[in-house]
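Handing you this structure, nothing more for now.
A single protein chain has been removed from this complex, and every other one stays in its place.
Moving on, here comes chain A:
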Amino acid sequence: MDDVKLHHPVPTRQTYLPEPPSTPASPQDYMRFSSTPSQQRGQQQYAQQQSPPQPLQPQHQQAYPVPPTAPYGYPQQPGQPGFGFVAPNMWGVNDATAQIGMQLGQSAVHAGSEYVKQNFGGAIIPLSALKHQFQVSNSYVVNKLRLVLFPWRHKPWYRKTIRSEGGQTDGFLAPRDDINSPDLYIPSMALVTYVLLSAVKLGLKTRFNPRVLGATTSSAIFCVFFEVLLVRLSCYLLNIQGSASVVDLVAYAGYKFVGIIATIFTDFLTTRSWVYWSVFVYVFLANALFLVRSLRYVALPESAAGVAQTYTATQRSRRVYFLFIVAAFQLPLMLLLVYM
């Protein structure tokens, strides 16, 4: 096959020109993506030539009319549809247009998956953030439980940040390294334990039904969801920049279940109601203090040295009110949960 005689537009990319098969061995031989008209017409000739049976091929090649693209119609050897430009390989994608089409398809799929991952993968279930919340250790769990129930004497409440070489903050430390970091292990375990304990309480009163497990779980999850919604709404209304992520807020909302478990335990141990109510009040106060101290760094971000405060005095007072309202709001929620 001699390329010099062919007067066809030079393809813009170097393509490998193999020996074309005499019979179409792959369905791609009949598939043609649209490209320049000359190539297309040539491809149509090629495709049409494949449909008649093999022995008639040389005659058909000569019988076709000669369009301006005829120069490629001239066979150099019998038995070969002598198209000098790109021809498909056996099952391969050596056709330039097919390659372009494939790459277009691949980039389209890639763009689609990137879009989904950016918009929905991070929003619905932020997996990396979730994994970060579950890096806990035994000592962290014990100390955190102690902190939730007795937050009075704890001194530094800010979360430690990861500092890279340039001094930039690169995110917060994992819970196992920082006692002040919220985690999701304790709240989720506390929620399930709360559901089980309330089921046991009902069972001891011979009012147990397996249905109550699902009902209690749903209402507890709804309480958490409702509180997170309110806090986020308040953050938006108060224009708090860089408010805590949803995962952190879910964690903070879940710590109250620890106190509620303690309350239900006292219900098992004693029958006197004043013991029960005093434990409940204490747990409420402890949870309120814990939340106020922890969320303080969310609502009132500390300004670094030399950076102006991002909020005014009135905003600051509003945010302080917001913190106390959040703390006070725990009371009806906890009452609701205890009574279920």
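The rule is short, and it goes like this: a residue touches a chain if its C-beta (ideal position, glycine included) is under 8 Å from a C-beta of that chain, and two chains touch if they have at least 3 such contacts; residues count from 1.
One rule holds for everything that comes next: contacts and distances are computed from a predicted model.
Looking at the choices "Cysteine desulfurase", "Protein YIP", "Ribosomal RNA-processing protein 42" or "Origin recognition complex subunit 4", the name in the UniProt record of the chain not drawn here is "Protein YIP". Across the entire complex, the residue among A:185, A:297 or A:329 in touch with the chain not shown is A:185. Considering the full assembly, A:196 is the residue among A:100, A:149 or A:196 that touches the omitted chain.
Within the complete assembly, A:209 is the residue of A:143, A:209 or A:239 that touches the hidden chain.
Although one chain is not shown, part of chain A still touches it, namely residues 130-131, 134-138, 141, 185, 188-189, 192-193, 196, 199-200, 203, 206-210, 213.
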